[in-house]
Each structure stands twice: as structure tokens, then as C-alpha cells.
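The structure is given below, and queries will be raised subsequently.
A single protein chain has been omitted; all remaining protein chains appear in their positions.
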Amino acid sequence: MSDNSFGQALRMTSFGESHGKAVGVVIEGLPAGLVVDQEKIQIWLDRRRPGQSKLSSNRKESDIINLLSGVYKDRTTGAPLTVVVQNEDVMPEFYNDIEAGWARPGHADYPAYVKYGGYNDPRGGGRFSARITVGFVIAGAISHSLIKESLGIDVAAYVKRIGAVEARGLNFEEALNRYDYSMRCPQAEANERMEQEVSSAKKDGDSVGGIIECLTTPVQPGLGQPVFSSLDSELAKGLFSIPAVKAVEFGAGFQASGWRGSRNNDIYEIRKDAIRTRTNNSGGIIGGLTIGEPLVIRVGFKPTSSIYLPQQTVNFKEMKEGTLSLKGRHDPCVVPRAVPIVESIVSFTLADMAIRGGMIRQVLRKDR
Amino acid sequence: MSDNSFGQALRMTSFGESHGKAVGVVIEGLPAGLVVDQEKIQIWLDRRRPGQSKLSSNRKESDIINLLSGVYKDRTTGAPLTVVVQNEDVMPEFYNDIEAGWARPGHADYPAYVKYGGYNDPRGGGRFSARITVGFVIAGAISHSLIKESLGIDVAAYVKRIGAVEARGLNFEEALNRYDYSMRCPQAEANERMEQEVSSAKKDGDSVGGIIECLTTPVQPGLGQPVFSSLDSELAKGLFSIPAVKAVEFGAGFQASGWRGSRNNDIYEIRKDAIRTRTNNSGGIIGGLTIGEPLVIRVGFKPTSSIYLPQQTVNFKEMKEGTLSLKGRHDPCVVPRAVPIVESIVSFTLADMAIRGGMIRQVLRKDR
Amino acid sequence: MSDNSFGQALRMTSFGESHGKAVGVVIEGLPAGLVVDQEKIQIWLDRRRPGQSKLSSNRKESDIINLLSGVYKDRTTGAPLTVVVQNEDVMPEFYNDIEAGWARPGHADYPAYVKYGGYNDPRGGGRFSARITVGFVIAGAISHSLIKESLGIDVAAYVKRIGAVEARGLNFEEALNRYDYSMRCPQAEANERMEQEVSSAKKDGDSVGGIIECLTTPVQPGLGQPVFSSLDSELAKGLFSIPAVKAVEFGAGFQASGWRGSRNNDIYEIRKDAIRTRTNNSGGIIGGLTIGEPLVIRVGFKPTSSIYLPQQTVNFKEMKEGTLSLKGRHDPCVVPRAVPIVESIVSFTLADMAIRGGMIRQVLRKDR
Partner (left out) sequence: MSDNSFGQALRMTSFGESHGKAVGVVIEGLPAGLVVDQEKIQIWLDRRRPGQSKLSSNRKESDIINLLSGVYKDRTTGAPLTVVVQNEDVMPEFYNDIEAGWARPGHADYPAYVKYGGYNDPRGGGRFSARITVGFVIAGAISHSLIKESLGIDVAAYVKRIGAVEARGLNFEEALNRYDYSMRCPQAEANERMEQEVSSAKKDGDSVGGIIECLTTPVQPGLGQPVFSSLDSELAKGLFSIPAVKAVEFGAGFQASGWRGSRNNDIYEIRKDAIRTRTNNSGGIIGGLTIGEPLVIRVGFKPTSSIYLPQQTVNFKEMKEGTLSLKGRHDPCVVPRAVPIVESIVSFTLADMAIRGGMIRQVLRKDR
């Protein structure tokens, strides 16, 4: 099974564990001749790196990329591109409790133990850790260059909600300076209240969830494949692969379930010689295909499962109940760090679907 | 590309168009020796068939299955199982407007025209019609037998909301008699109000959306694959392939984004010698794996795009604006008919993931 | 598993059994707008049909195609194209011996029984019958149109050897009128001796094997994908899926194993402003990629396993030895009927690889 791979024409294969030697990704299907901007990849990785704010985990990872294959003279060659990031700040001793059989509530320790007959790597959740999204972001940064250069598509996500604090909806231009804000919510006042929400949860040894909204510039119509590879199907598959995601909706989403068709239907009109819709309740996707509008995607994150408050739980090796107090370093809220991860999955999916639809030439010619 | 296929170990390949000769499905990977209950398939198909209520489309389709391959002496053989359903009540003349270039708001006519260079079958949306879910339901009914017989898992979805009417949440046993209710909401009072909601929309030449909640009996822990084939990833991919779906969430879903970890985490405990959780905010899935609890999935449907009210739109062949009045036969609300479709996707995905995880033996032996 | 599917960008899914209701194929990934020439498909099917010569099986099948989906106004739509052929002359009673557990030497009855726990369809080999190549030929005829129209590639195979009779090697033009010869060997004298070889085997209640050589016109350089999807890898995978094939070689093949590099290397030169090679020992493929030369592929077929001579064998249900005399209708030599099947696999593989390499535009535009 290719459970660790995502994409068809463009394909990333993720590997690595939280407290193993390294995490990384193999990317196949990039057209030859694309400039690989290592500095940009590093910037994207820094955006998801712990320690960017006083409210994130204090695990110390420099996340320096090591490009093992697929690039020659700074451009893609058509061969698989492999990038590895060493794990530096591994503290497996924090996880003796899991190894002893104590299930952390909200974590996959127990079902993974059952699935893998006890052979899974238990340190920090092993393969189930959000640390593996390092590879998603590497693939995302490169894909973003591809769709921006070849199709002119840009992607920007921002934090729409943390706990009880909800920001107003933004358009693409307003979302662009999201990384200037600690909580990745480019509304000064909302960002500050979100900070307080996280700070207060942290003080209580608790955590808090949130919602990310991802926007794009208008995408040319007809991107997407039929039926099971509809653009929304593929985006959702990718987004639910991000740890802690519990909900995904497009455009008006669940809200449209309460509406009538006459309100929800986006009326087509001609604007500047192009077919556009007056509203964008569809979130830019109809019948699994783009319609020429921006994408609007909302992704719901549960609160971090790792909290410092003592919790009742069970020991799955000894089949007994008990109380667990977590050690280790945890984010009271993962949502701000997840913004570049969401952007990465969206960029990668758009790139894959564009290649599948024949919208990106397989080879960017040297002589162009 | 295998855009028309879903599943890996168990795989369905969908084919057919709304007003072509037939719709159908090829199912690969069913273990040999499974009894194929044609009557059950027919019952499931009848549940999604138009004309089941005075509030659904009056297109007349008997939806009689024709089993072309893969069955011998009423059991699966290990060979691909092919089922075809003829389209009987085709009225392509209703769709002359689309063929002439008039885009129906909310439909894929325009992006499909762009994607396929004008060669797509425009009749009733062609490949983009919900008629193709006939194949999903055939595959779903068979998969349901497989997971029920081999793993004891049962699946039941019900209508949780239509327009402004929301039913209270039900448990699995309460949901079981859903098909005794016209709106598939097994709460007499809510069902009646939903009927009024649809009736009122119909009278206005309009349509209305809704939400389906899908429940299962407890699923044994450890079902699901890592990362990109997490159970929620695969379920979401399948569910977003159902026409009109715009939102999917698991367990507490978007609501959990407003909560703290101490509230959201499901506490593990030992009940009747089994590890269970006290609450089920996760909807039965953590880290992409089942945890031994029932699945809880909510699926948001937009209101039917086809409404009888005249709508402004554009002609994409002539690049001009105009007003379109739809002919054809349309459901004012597709949600009740979508209940067996949601159950089918969930049953099929569980069966695929169970085979992938080695939880169902590939061959059901004759001599057992 | 998608064991019944072949190709990635272009994909055929095969279904059906020898003595079931029907055999057929679903073809995904054909660019929209390709003319589907049903008459041509029928001609290709007729070339593999039994009863074309007095030396082939006298099973009577008219092999009339029924196009179920994917075509509108005689052109592909981008939707999966499904074609079904009914089985007419089914005589399952011929196969009571297999059902009783008697293994036909050279056939898959015994391993299939083990693999499928006794649930496989035993009639005429069921899924393991060469009857399923009807679907290969349908897909092949359509693919041939695609590569011929878009890339100018033509394909012709001929019978190079039957039993002890070996024809001299032919070039593409000489091979073209192969279907005017009963044995598909366009050398009158060799064809006649081959006929005698088959006739003599038939008279003895025996069968005989042979070799097919498949040629193409020059294929533009760079078709093929790296490593595991090298053109030779994909061609070999497809060719070994044809029943009775036991050997595949390209260009000089096994013979080159006895040569030195200085003899085997094809020297590059410039001919008519194009890079060409002086010899074609590579068979047109180097490093898995085409080099601008014709393809040369040889495919070895074992003699038909079904012979009328009584054979010793075992009963796998009762674990006893015995003697089996086959009933049913069998070709004393399948090689002539396999010519269009080999051409089909080669055409289909070239089409798939051309789409994967971006050499065929996904959409053939209406307005070109």
C-alpha cells in the first residue's frame, strides 16, 4: 500500500518518526527545469518550526534541509527529489510511560499498539506525530513555486478562530501578511485576543483548538478530475492527513445546509470578458472542478491532545486504569503552526491536479 | 489516472452518465466466497431511487441490476464483480439549453466544457450527475455484507437537518428504523417538519439543503492506515465524491475547535474488560485509526442546484448573459435520497481499510 | 488491489469470465474528443475471434460490442468508456471434470482452487481463460487510433515461428499485410509450412507453440518513464498478462547476451537531419526510453495447454491420481489469434506512456 504517499501525477512519499533519526519526503513528478529555491523551503519550514513564539513548544529543532537527490544546478531534473531533516532535540525518555502501556487521551498510542502488535515506535507518537508534517511543508513550498510560476496561483491561509475568539472573514489580500502576526491572524485585535486565549489555556496546563481558513487567488476553470478525484475529495484527503484536523468545509460549507438553492447558487456573470460568479458560496469548486473563482476552505483543529493536567486513562499492556501526567514539550495550541501546513497541502494538491489535467507541461524547456 | 476508482485493496470503478445507456460499477478485491445477496442490493438501490416519496424527482427508473461478472453460484469468485443498471427514463431534450451553452448555476456545465474542450456529455450533467451514485450503492450494499459478516460492524445514517429544521442527535439503535420515515429522520415530529420544509421549498420552485449523520456500531481498534490513508482521510475522499457534499466532520468536528483539550479529550476507561472511552468527541477515530468506539460522521449537503425559479446566468459558448429556466425533473431536496449513498461510502471504505489492515481474510474458505 | 487494471494515465480495467454472461473493459484516461471507430474495434475483434480459420477453435462467438458509456456523438467525452461483449456459445457442461477436481495440465485450475478456497469460477478456466483478451483488443484498437492520430505511430505484429517453422525477420512494411495470411505470417511459403505444423498437431490431438514479433514505425525519442515504468518494464508487464506467454525480449534480446559491446552498441548517426542509429539491436529502447527507432519485440507462446490426448493428472479435491481426456473446443495453436492481442497491448502501452510523458494533449479541442 502507498499509505505514506499523496498525489498521483505529483506524488510525495513521507517518512520518519518524531524521535527517530530524521523526517523527510521523496517528491516524484515535478517537471524538469523548475528552480528549487532552498531558501524559500527554509522560510516555510521556519513558519511551522516550534519555538517561533513564546506560546509554542520549546522543542529545539533547527530543521535544516538536506537535499539528497533530484536537483542539478539548482533545478529539478525529473528524478525524485529527496529531502531529509535530522531530528535533533529528541528526548525519548519523556515517553517511558507510553512504552509502559499508558495511553495518552486523544493520542493514537493505544490503537497503534493494537494495529502494529506492539512493534510501533512509541516515542512521541512515533509515526503519528505532527513532526512528520515537516515533509508536507517541504513538498508544499516547492509545489507553491510550481503553481505560482506556471499558473499564477497564490495561496494564503490564516487563523480564523482560536477557542472562543473568532476573527471576521478576510479576502486574499487581507490574508497575505498573516506571518507578521503571532497567531497568524492578520487582524491586530483578534490576534491579541487569540494570544490571550492560548496564554490562558497554557497557564491552566490546558490547550485550545481553532479553525484555519485557506484562500487562493482565482484558479482557472476546469482544474479537478471526475468523481473520486474531485478537487474537494483530494483536498479533503490531504487535509485530514494533518494531525488534529476533525472537520473540512468548502465555501459556505455546513451553513449552506440550512439554505435554499436560490440563496446558495452562485449566479454566473461576465466580468472583464471572463465568466465569474457574483458570490462564492461554492468556495470555487463545483462538481469537483474549479470554476475560475478563488478557493475558500475551512479546516477545524481539535485542541492539542497533550495537556499537562493529570488525566485518567488506562494501561493497555496491563489492562488497568490509572492517572497520567504528561511530560515532554507541547504546544498549548497547534493552530498557528499549522497555517503553513494547510497552505502546503493545498498548494501540493493544486499542483498535482494541474499536472493530471494537462495544465502544466511536464517539461519546462531550457530554451524557452 | 484512476479518477473513477475508489479504494485500494477493495476497489470500485464507476462508469456511466445520467442520460447515456447505463450506469454501473466494477468491484475488485472482494474476498472469494462472499454470498452476493441481489435482493439486498435491490433494496439499497430502491432507497436512493427517485419517486420514493411525493417530494422527490419524478424520473422513473426501475434500477434493476444486471450482474455481468464475478459471481458463481451466488458467491464472489475473486474475479471483478461487474453490475450494470440501464438508464430508462432518459429525456435528453430537456438539456438542449446546456448543449447550447447556457450554464446552470451550481452545476459543472461550464467548468466541464472548459476541461473537456466541449466534448463532455452535457445531457443532465453527464458524468457529473448524481445518477452515477447508483454504482456507489451497489458497491456499498455488498461491502456492508462483508463488514457485517466478518467484523460485525453495522452502519446507519439519518437526516439530522433539513433547512432550518434540526433533529436532536441519535444513537445507533435510534437511527436503525430511519427508512420508515419519509425524510429518513427517525423522529416523528422532526421528520414532519422536515417534510414541510421541503414541501414549502418545492412549492416556491426552490430547493433546500441538509445534514446527514452517519453512525456505526463500535469498530474494533486499529482499523485505518497511517498518514495519507488515515480512516478520516479516506472517508472524506469518498464522501466529497458524492455530488452536493460541501462539508464533512468527525465526532465533535468544528465544535471542538472552540473547546479546550481537557473538555475534548476522550478519557479511556475499562468497561466489560474492554478499553473504551467515556465520551466520543473523536467520533471513533484518533490518529487516523479506530479506537473501539462507534464512528460519528456528519456530512453537509448544499441545496439542490437545479431549481425552477428563473436564474441569471451566462452562455459559455457565446459569452453572453441571459436568464435560464430549468426543465427536467429535480428533487427539491436530495438529502433523504442521499442516506443510502452515505452509508454505502462508509461501508465500502471500512471494508477496504479492513482488508488493507489484514483484518479480513482474503479468502473465505469453503471448508470452514 | 487493481490487479485487473493496466496502465496509469490511460487505464483499462478488465472483467468477465470464459463462460459467464459477458467479458468487457472499462477504459479511463482517453483524451476527450477522440473519434471512436466502432467498425475498427469490430475488425480488430474479428482478428482474434475463434473460427477465423479451419485450424482454430470452433467456439462460435459473434463478439458484437456494446458500448455502455463514455462516448457522445461518436467521440470520447473524458468519461470512462465501457464496452461489453456477451458470451454466447457457453458450454459449461464441458467443464464438469474441473469442477469435480481434475486439474488440466498446463492450466490454472489447481492453483486457482487453492488461491480462492474453491470459490473461483471453474468453467473453462473462468477468469484465467484467454477469452478475457476480448477486452484487451477493444482497448488496443482505440489506443491504436490515439497513437496513430496524435503521434503517427503504427504497430504490426506477425507470426515469426510456429513449432519447428521459423520465418525470416521482416521489416515493418513487409509485416503490414499479415492478416491476409491464415497463420499471420506474411511469407507465403513459411505461412504454408506453419499451417502444416498446426494441422499435423491437430490431427494428433496435440498442440504447438510459437513466437510473435511485434514491430512499430519509428517512435519519437524520450517516450518511457524512469526505472520501474521503463517502456520495456511496462510492455513486458502487459505482454506477460496474455495467457500462454512465457518469454519476452527486445531487439537482439537473448542473442545480445552472447555478444560484445562493440557489436551490440547501436551507433548514432545523423540521417535526414534526425538522430538515428545505424543498427537497432536495442529494439528501439535504451534506459527504458525510446530513441527514435522502431520498436522490435518478440513474444514466446507455449503450445496450447488443452490437448485432446489423454493426460495423467491429479484430482485436487480428492487427492488422487487419474487420467483426463479433455472435452471442449480448443485451438491447436493460439499464436495466429494472438497477433491482434500483442498489437493491442503494445498500442495501449505506448498510448499510456505517451500521455504520462505529456506527449499527447489531454484534450483534443473542438475548435482546432
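A few comments on the model shown:
Think of it as A, B and C in the order they're written, each chain with its own count starting at 1.
The rule is short, and it goes like this: a residue touches a chain if its C-beta (ideal position, glycine included) is under 8 Å from a C-beta of that chain, and two chains touch if they have at least 3 such contacts.
This is a predicted model, so every value here is computed, not measured.
When you scan A:Gly70, A:Pro303 or A:Pro336 for touch with the missing chain, the hit is A:Gly70.
Screening C:Asn66, C:Ser229 or C:Asn280 for touch with the missing chain picks out C:Ser229. The omitted chain makes contact with just one of the residues C:Lys73, C:Arg168 or C:Arg260: C:Arg260.
Seen from subunit A, the chain kept out of the figure touches residues 1-5, 8-9, 11, 13-17, 20-24, 26, 28-29, 32-33, 67-70, 72, 75-80, 82, 84, 115-121, 123, 126-127, 363-367. Contact between subunit C and the absent chain runs through residues 1-6, 8-9, 14, 103, 105-108, 110-112, 114-115, 125, 127-128, 132, 161, 163-164, 201, 204, 206-211, 221-230, 232-234, 236-241, 243, 245-254, 256-270, 273, 275, 277, 281-283, 286-292, 298, 300-307, 309, 311-314, 316, 319-321, 356-357.
Even with one chain removed from view, subunit B keeps its contact list with that chain: residues 78-79, 226, 357-358, 361-363.
The definition used in the following text is that only the chains that are shown with their structure count from here on.
Distance from subunit C peaks, on a Cα-centroid basis, for A. Once CA atoms are averaged chain by chain and compared with the all-protein CA average, the nearest chain turns out to be B. For the pair subunit B and subunit C, the distance between mean C-alpha positions equals 38 Å. Note: centroid distance subunit A to subunit C, computed from Cα atoms, is 45 Å.
Each chain gets a centre from the mean of its Cα atoms; for subunit A and subunit B, those two points are 26 Å apart. In subunit A, the residues touching two or more other chains are 226, 357.
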